[in-house]
Each structure stands twice: as structure tokens, then as C-alpha cells.
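Here's the structure we're looking at; comments come further down.
A protein chain is absent from this complex, but the other protein chains hold their places.
Moving on to chain A:
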Amino acid sequence: MHPVLKIVIQRLLLGLLTLLVVSIVIFLAVNALPGDFAQAILGQSATPEAVAAIRRDLGLDQPAVTRYFSWLADMLTGDLGVSFAQANFASFVGTSAESGSGPVTVLQQITPRFQNTMFLAGVTAIIAVPVSLTLGILAALYRNSAFDRGVNIFALSSVSSPEFFLAYILILFLAVLNPVLPSLSNIFSDMGLGERLRATLLPALTLTLVVTAQMMRMTRAAIINLLASPYIEMARLKGISPTRVIVTHALPNALAPIITVIALNLAYLITGVVVVEVVFVYPGIGQLFVDSVKIRDIPVVQACCLIFASAYILLNLLADVLSILSNPRLRHPK
């Protein structure tokens, strides 16, 4: 078996094990939340009888261990369950939903939101990755110049500002003072690609500001680090232009750390953008997650957590594999 393939399989299995551990942590954490769905949904009208009735309907009165294993078993068969919130009108209220489309499953609920999130992450990545790589390379090329300093100051100050602050600054300049982009990312399914891109651009730009700094600075640092190596000195002595030294000699060897950072930032774009989603009212999975935590809609919360964990594990795996592939020494071990 090819060593790379072996590593991939090993890492995938380890990933599954990690997911199992994560599932236990998620379950314990969700159970540690004060209050439950019955109390959250009933609010002021939470009389003990009503709370008990809902708990019984949802199986919340079962012991935690039983609930965990039945959830895990469903999860293994790919059944994410039925959201409490949507089950609400089908079963609690006394009508069956037979003639309708049936209770909405967690999968049906998550899928459109997840697609929106992936779209936003995709648009952001398409902007952010080339921009930060280019800026990083240029900064390395002209290091300690005014350009390098300027780029660094800009990137560091944007990454140090809270996301919502960046978002409001962009809204101020691009939506209020110069109304070129909408401040509400009102995304819906039957929307053309152009329209959708326009609505997504402001949140994507905000996120670009957030993730650029780390990728840009990692690119710069990795390249500068290599510039002190003897083989770069050799290349320079041969009389190769500085641009060529960096792009063809230094960059390939700097790829591994850059790829890792990009993967981490992509994972962040999928899992951590709830603040930006709230500011722009972007219907992504982060908002669904927070809404579900608020009403203690446990099946949705757990499914979202698992998706987030999987995204991290898969992207890290991908980064590792790509790092190995980018390094001939690892690609062909002795």
C-alpha cells in the first residue's frame, strides 16, 4: 500500500474515534445546559404538568445514558432525528401531519442552512486565499519596506478588531454612505447567482478581513524563514531575480505551514461565523445553531456540533495530506 494512502486511512480512523469522543463531550455539554426544551418553549406558561407532558413526548424523561446510546445508534444509521421545534406542531398540538409533508427532520432543516454557510465560506475563500498569499509573498519580497509595514498594520488591526465592528465599518462605508451593497444578506433558494453573490459580498468581505491576517503573516514568515537557508543564498548568487527566488525556490518549501493555516481558517469559516451571520442576517448554520441552543432544540444542536467537529477533522486531515504531498521527503520516505 502506498504510504500516503496508509496515512490517510490511519488518520480517517483516528478521526472517527475523535468524533466518537466529541459526541460524548457534546452530549454531556448539552445535558449540562440549564433548563430544557420544555421550559424554553413554554416560557411563562411552563406549568409543571405541561413541562412533564412535553418531556414525556420527547423522551427527555429517560436516563441520560439511554438517550445517548439511542442518539448514537440513530446517528450511525445516518438518521439525525426530528427537531423538537418542528415536531412541535406535528405531535404536541394534537394534529397529525399525515396529509402534510410530515415533521421536518433535522437533516432537512440543516441542509439549506449548511449550503448557505458553504456558499459564504466559498466566496470568502475565493477572495481571501489568493489575496493573503499574494500579500504575504509581496510582504516577504519587500520585507521591512513601507509596503510590508503598511500591510502588516492593516492586517493586524483588522484581525484584532471584533468581527461585528469590522462588519459595521463595512456597512457604514459600503451600505450607508455609499449604498452599493445591501446590509441585509437576504438569501433565499430561488435567487439567481448574481443576486446571491451581491447579497453575500459584504459578509464575505468582513470575513476576508478577519481571516486574511493569519494566512498572510504565515506566508510571509514561512518564506522569510527560508530566505536564510543556504540554497536560497545559492540561488541568489546565481543571479536569479528576487521574485523568482521566492516564487519558485522558497514558496514550494513553505507550502506545508501555509496549507495548515488555510485549512484552519476554512474550518473557522464553516463553524465560527455566527456573529457575522447575525449582523448581516445571513441564514447560515451558525444562526440555526444559536437559535437551537436558545430553545434547547437538542437534536439540532447535537447535529450542528457533529458537523462542526467533522469539518475540523476533515479539513485538518486534508491539510496534513496536502502537506505530505507538497514535501518530497515525506512523499518518498526511505
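Following the convention adopted for this analysis, contacts are C-beta pairs under 8 Å (C-beta built on N, C-alpha and C of every residue); 3 or more make two chains touch, one makes a residue touch a chain; residues count from 1.
Here is the rule we go by: contacts and distances are computed from a predicted model.
From the set "MBL fold metallo-hydrolase", "sulfate adenylyltransferase", "Acetolactate synthase" or "ABC transporter substrate-binding protein", the protein name that UniProt assigns to the chain left out of the figure is "ABC transporter substrate-binding protein".
Across the entire complex, the residue among A:Ser183, A:Thr206, A:Asn265 or A:Gln302 in touch with the chain not shown is A:Ser183. Of the options A:Val51, A:Ala204 or A:Cys305, the residue whose C-beta touches the omitted chain is A:Val51. The omitted chain makes contact with just one of the residues A:Ser23, A:Ser83 or A:Ser158: A:Ser83. Residue-level contact of chain A with the missing chain is found at 33-35, 39-48, 50-51, 53, 83-86, 88-89, 92-101, 109, 168, 171, 175-176, 179, 182-184, 186, 188-190, 278-281, 283, 288, 291-292, 295, 297, 300.
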